[in-house]
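I have a structure I would like to understand better, so I am pasting it below and will then ask my questions one at a time.
With one protein chain removed, the remaining protein chains of the complex are shown where they sit.
Think of it as A, B and C in the order they're written, each chain with its own count starting at 1.
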Amino acid sequence: MNTSMQRRVDVQENEIARYERMVEIREVEEQVFELFAAGEVRGTTHLCQGQEALAVGLASILRPTDTVLATYRGHGIALALGLTPEVVLGEVMGKAIGCCGGVGGSMHMCDMSLGLLPTSTIVGAGIPIAAGTALAFQTQGVDNVGVSVFGDGTTNIGAFHEGLNLASIWKLPVVFICDNNVYGEYSRIEVTTPIEDLHMRAESYKMPHFALDGMDVEAVRKGVKEAVERARSGGGPTLIEAKTYRFAGHSRADQGLYRPEGELEEWRKRDPIKVTEDSLVARGVLTLENIASIKSDMKRIIQEVIATCNAAPEPALAAMFENIWTPPKALQA
Amino acid sequence: MNTSMQRRVDVQENEIARYERMVEIREVEEQVFELFAAGEVRGTTHLCQGQEALAVGLASILRPTDTVLATYRGHGIALALGLTPEVVLGEVMGKAIGCCGGVGGSMHMCDMSLGLLPTSTIVGAGIPIAAGTALAFQTQGVDNVGVSVFGDGTTNIGAFHEGLNLASIWKLPVVFICDNNVYGEYSRIEVTTPIEDLHMRAESYKMPHFALDGMDVEAVRKGVKEAVERARSGGGPTLIEAKTYRFAGHSRADQGLYRPEGELEEWRKRDPIKVTEDSLVARGVLTLENIASIKSDMKRIIQEVIATCNAAPEPALAAMFENIWTPPKALQA
Amino acid sequence: MAVMRVRQAISTALADEMRADSSVMIFGEDVAAAEGPFKTSEGLLTEFGPLRVRDTPISEMAFTGAAVGAAIMGMKPVVEIMFMEFLGVALDQLVTEAAKMRYLSNGTLSVPMVVRASSGAGVGFGSQHSQTLVNWVAATPGLKVVCPSDAQSAYSLIRAAIQDPDPVMVLEPRALYAERGEVDTGLKIEIGAARLLRRGSAITVVTLGQMVNICRSAIEASGIDAELIDLATIVPWDRQAVLESVKKTGRLVVVEEAPESGGWGSEIVATVTAQLFNQLKGAPFRITTPDVPVPFNGALEARFIPTAEDIARQLAHAIKTGENPKTWWSLEGLK
Partner (left out) sequence: MAVMRVRQAISTALADEMRADSSVMIFGEDVAAAEGPFKTSEGLLTEFGPLRVRDTPISEMAFTGAAVGAAIMGMKPVVEIMFMEFLGVALDQLVTEAAKMRYLSNGTLSVPMVVRASSGAGVGFGSQHSQTLVNWVAATPGLKVVCPSDAQSAYSLIRAAIQDPDPVMVLEPRALYAERGEVDTGLKIEIGAARLLRRGSAITVVTLGQMVNICRSAIEASGIDAELIDLATIVPWDRQAVLESVKKTGRLVVVEEAPESGGWGSEIVATVTAQLFNQLKGAPFRITTPDVPVPFNGALEARFIPTAEDIARQLAHAIKTGENPKTWWSLEGLK
């Protein structure tokens, strides 16, 4: 088993591994922030601090043959599904070792062997695509499941509506997960959306739906498991709303100045890493010392990965001409 | 007051005029069918027999300064709003006297002076446009109302979802009317749509909504009035579902062979023209003789209009180069 | 060899591919129970059943996107966009998702999907249901675009499109659906290969879709010894075939059912000019539609599409004078 598949098995089997993965995601995101701030990486980036429990909880339930359509805010889900910090950070840094060979960048994570289809940067685009993967599974008669993870603001775009309706009418084995992190870019959800409980929109499609606590990895696991099992056993799609919070700005440039005073601090009390830590410690699974060393180890590891990525080669110029299409036979001749 | 404005006033003020207009719409549609069947008109057409009460009821409530965005199935609404049979049939027949000068065709009705914006042939397109007219009214501080009329199948397209959400969050003075005629092309609504009461979808936007009997012009008037008054007085948008039935095929080529046996006959018992007739006769407003002569007069009138249209000139070749844009000054020089 | 209508050639190609490959499936609005608004999927639901032949809600974005996902996971979906204009509510999925997915997966996946759309003018559907709109899908690295001109090429190109490992857009000239032609089901037309339909030495006429027959009429009526090339594939177009022909004839005209501004033919003219400048006997030129929305009225629509008469006039003028012929609308002072 290769490293990334082993990483996947770890989060599936082991709650300490899940905790460690959440710590890893947090550390990667913090370091990505630093790299951008220092001007060492170009373009833009969308971080997911505060949303680690959803990523890891989801990955711990899905099989590698299930598919995940995530977004530009995809480092956490990529790491959770098993991609290594090297291929994630390598891609963010545009290196040949990146999961997309360095031509994709921060917004484009992918590993087909782990079920991570290319993340899309177009709001809502992954929803019909995930339904399409489920359509393949249904037609092929296999019991894999498609998953689309998207934000709160995305529930206002046409593809959300059309995708959920299609999935419902065809009873596709797909799970739609709305990661309600309270903001779409700089807009609080209530500025753009007249209802509060976004999962209620599933009523328009006669689709089962519920909310869950996205800050608690166990709550995520429970909810996702229910929906995935329904899908796998022919019960059709589900809309889950995971209530989370985006600790960082929307993207590179954003300092989050629009937040109401105290909101961030209030949500930080339910930091998903803290929530898990508390539970692990309370149940005696880990000690405070364990936790401290997990965190300091992780800092070191990620620094090493960054050093590796820094030293890694740029993609060859030829890379930009590859993987575009299969030239038609008429042209090959 | 010109003829078409007078026609509008008539349906606003007079229930006999409303009845006559419904008869007119029916007769126009029957004759359009014949013209196409005889190969005298080219292209395609979408008829609205069975949906006359909605058209006339709506027109009788709206002011000419209100806006209506209708669809390819637009002859009935056009006639109801006041367009004359000449300009409607002239357009269907591609003549210069047509409301669009003959370059539009059956699917493109328009009369800005009566509030009928160009009908769109793209499913759902009128929904955001109607919201946009309402946005203009709201920003200008005038109490006009925008209306979008669309079909049942249209509630599955992205523009429906986005348009209703936008209208709700901005509290726009707009009324959305879903003319649920049971079919979208050749597909019964339940084949494409998991819920039965389409107006329930308004819940996703915290928008008031209700169904009404689209075969009864008085029920239409009552419902539309409620929604229009809400919009006019700053109460925001409403979604109305008018339950109707499409007596004809979807378009020119369609014979409706997919209908369950007896369905058409069942709905014909509630033919909107018959429903109104019954009421007018029961209340002594019209006698059966009156009705017979209204109908035979209408047949004659429409035959005369067709003769006029047949004799009318084709648009000049230059017509296809006109009304495209205002050439930029740099080009005019 | 059977004679069939273009719409039957399409149904037959779909059926033959579905028989040959169980991963082929089709979906779209009214393609299953009703067998297609243009009867281009006749018999498919009956033969292949409701798992592989599906009616969709009116939601082009959803079902085009579903094709992307299904293609990635091993199916070969063929979706139908009833009129090319409707891609305007779903373009994202084809050009921003499907066409870039191979690139964005570092080459670890492919998207073998086909999007079929009826396109073009000629049957009185008016300005929002009659355009060709090649421009929407051009300039999209990763996407192939083909356009049949008769029953044979409809059959062969649909099969080639389905067999192709990448997304392929098929623009089907709506006006041809009822046209009959011979179909050899064993004949392959590769994507990227033009069809040389008539040899000639006076001028090279490059065209595609419904303009092919019209150009043929123009050539026959005028008696000009033109070489007629049906491009068949627009992206990537057959540079070799066109360049070789123009090397021989020294003259090029591209005949397009597309507006003068933004039409696809400019690229052919520009490429040929850049590569064969010194071998040209006259300026390559284009015959296009005017820059107007497609008019409904029959007489107007008939002039909108380049006519055989006008093409013949322009060919004759170009050969005789070596000069660039005027458009009919400038001759008639209409613009």
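The rule is simple: a residue touches a chain if its C-beta (ideal position, glycine included) is under 8 Å from a C-beta of that chain, and two chains touch if they have at least 3 such contacts.
Just so it is clear, the structure is predicted and the values come from calculations on it, not from any experiment.
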Worksheet item: Which residue, A:S4, A:T67, A:T84 or A:S120, contacts the hidden chain when the whole complex is considered?
Response: A:S120
Item to complete: Could you tell me which of B:V9, B:A37, B:A307 or B:I324 touches the chain that is not displayed?
Response: B:I324
Worksheet item: Which residue among C:L243, C:V292 or C:I305 touches the omitted chain?
Response: C:V292
Worksheet item: Looking at A:T192, A:S279, A:T308 or A:T326, which makes contact with the chain not pictured?
Response: A:T192
Worksheet item: Which is it among B:C100, B:V191, B:A227 or B:A248 that touches the chain not included here?
Response: B:C100
Worksheet entry | Chain not shown, touching residues in subunit C | 61, 85, 88-89, 91-92, 95-96, 100, 103-104, 127-128, 133-136, 138-142, 235-236, 258-259, 261-267, 269-271, 273-275, 277-278, 280, 282-286, 291-293, 324
Worksheet entry | Missing-chain contacts mapped onto subunit B | 67, 69, 99-101, 103-104, 108, 110-113, 117-118, 120, 122, 125, 127-140, 146, 158-159, 161-163, 165-166, 169-170, 322-331
Fill in: Residues belonging to subunit A that touch the chain removed from view
42-44, 94-95, 100, 102-108, 120-124, 153-154, 156-159, 184-187, 191-193, 258, 314-315, 317-321, 324
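We take it that only the chains that are shown with their structure count from here on.
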Fill in: Most widely separated chain from subunit A, with each centre as the mean of CA atoms
B
Worksheet item: Once you find the CA centre of subunit B and the CA centre of subunit C, what distance in Å lies between them?
Response: 35
Discussion item. Centroid from C-alpha atoms only, then distance subunit A to subunit B, rounded to Å. What do you get?
Written reply: 46
Discussion item. I'd like to verify one number: the distance from the centre of subunit A to the centre of subunit C, where each centre is the average of its C-alpha atoms, in whole angstrom.
Written reply: 40
Item to complete: For subunit A, write out the residues touching at least two other chains, lowest number first.
Response: 158-159, 161-162, 165, 169
Worksheet item: Of all the residues in subunit C, which ones touch at least 2 other chains?
Response: 56-57, 59, 61, 89
